[in-house]
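Here's the structure, in structure tokens; my notes come after.
So, chain A:
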Amino acid sequence: MNSNKVIQVKGLTKMFGDFTAVNAITFAVEKGEIFGFLGANGAGKTTAMKMLIGISNPTSGSAHVAGFDVFTQAEDIKKNIGYMSQKFALYDDLTVKENITFFGGIYGLSKLKIKEKTKEMIDDLGLEDVANQLVGALPLGWKQKISFSVALLHEPKIVFLDEPTGGVDPITRRQFWEMIYRAAHQGTTIFVTTHYMDEAEYCDRVSIMVSGKIEALDTPKKLKEQFQVTSMNDVFLKLARG
Partner candidate 1 sequence: MGISINHISKSYKHVKALQDISFDVKPNELFGLIGPDGAGKTTLFRILTTLLIANEGNATIAGYDVIHDFKEIRKHVGYMPGKFSLYQDLTIEENLKFFATIFGTTIDENYDLIKDIYVQIEPFKNRRAGKLSGGMKQKLALCCALIHKPKVLFLDEPTTGVDPVSRKEFWDMLKRLQQKNITILVSTPYMDEAALCDRIALIQDGEILQIDTPETIVKQYPKTIYNVNASNMYQLIMSLKAYPHQYSVYPFGEFVHYTDTRDGFNPDELKQYLQAQNLSNITIEKTQATIEDSFMEFAK
Partner candidate 2 sequence: MKRFIGFVTKEFYHIFRDRRSLFILFGMPIVQILLFGFAITNEINNVDIAILDHSNDAITKEIINKISASKYFSIIQLIEREDDIESVFKKGNVKAVLNFEQDFSKNLIKERQATVQILTDATDPNTANTISNYVNSILKKYQQEQNKAITINYVIVSEPRMVYNPELKSVYMFVPGVMTIILMLVSAMMTSISITREKELGTMEILLVSPIKPFQVIVGKVFPYIFLSVINAIIIVLLSIFIFKMPVQGSLILLAFESILFIVSALALGILISTISATQQTAMMISLMGLMLPVILLSGFIFPISSMPIPLQFISHAIPAKWFIIILKGIMLKGVGLEFIWKETLILIGMTVLFMGISVKKYKIRLE
């Protein structure tokens, strides 16, 4: 196995009874890549992602994430990935510091390490003034930046982001993407699932799922050339309408 491929998926399939939610998908993601995993609601991307993060067993095929087999080493996978979703991120009724301590504890960081990481994060994001405030009182943009940093706390090899920037104002959103670029630059692989096509434009490569299959996989630039359109949104429209 090529050590640079942090995610390797071959013929991965998930059936629910007669219904094939994920139909023999095959792809690989390299270290430090920002990979966009796109699809409409119900196209199977959530099911596929659940298999990759080790919380759902595939029906057939094979998948290795961070070097571990999703069939037999799900627990090892969980230790080596980070996860952030727009729906669940941080506890609103805990302060910023308490959240960091809590999530650090979950991933088994030592007290010293948590302290170190907390300081690093507060300096990095300029959180001095709000470190002891309840997360619930912070603006959405801040919450998202903090939860992304929290997902990186245990220095995972891969971070899974579920529709990370929906609804944020344009400036905060770019600050967020700068954070993602930095993490990728430092060697963390970023796996973004989304159905917002403008998020797709920021990825190094994207795959588009339609009815359980990956129908396109390339850089946004090449996909736009291939379909002779100017935006990923139009690429998607062309693909989805067949």
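How were these picked? Simply put, all candidates are chains of the complex that A comes from, given by their letters.
Following the convention adopted for this analysis, a residue touches a chain if its C-beta (ideal position, glycine included) is under 8 Å from a C-beta of that chain, and two chains touch if they have at least 3 such contacts; residues count from 1.
Note that the coordinates shown come from a computational prediction; the quantities given were computed from them, not determined experimentally.
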{"item": "Complex partner of chain A (touching, any copy) among 1 or 2", "value": "1"}
{"item": "Candidate 1-touching residues of chain A, taken from the complex the two chains share", "value": "40-42, 139-140, 166-172, 174, 177-178, 181-182, 184-185, 195, 197-198, 201-202, 219-221, 231-233, 236-237, 240-241"}
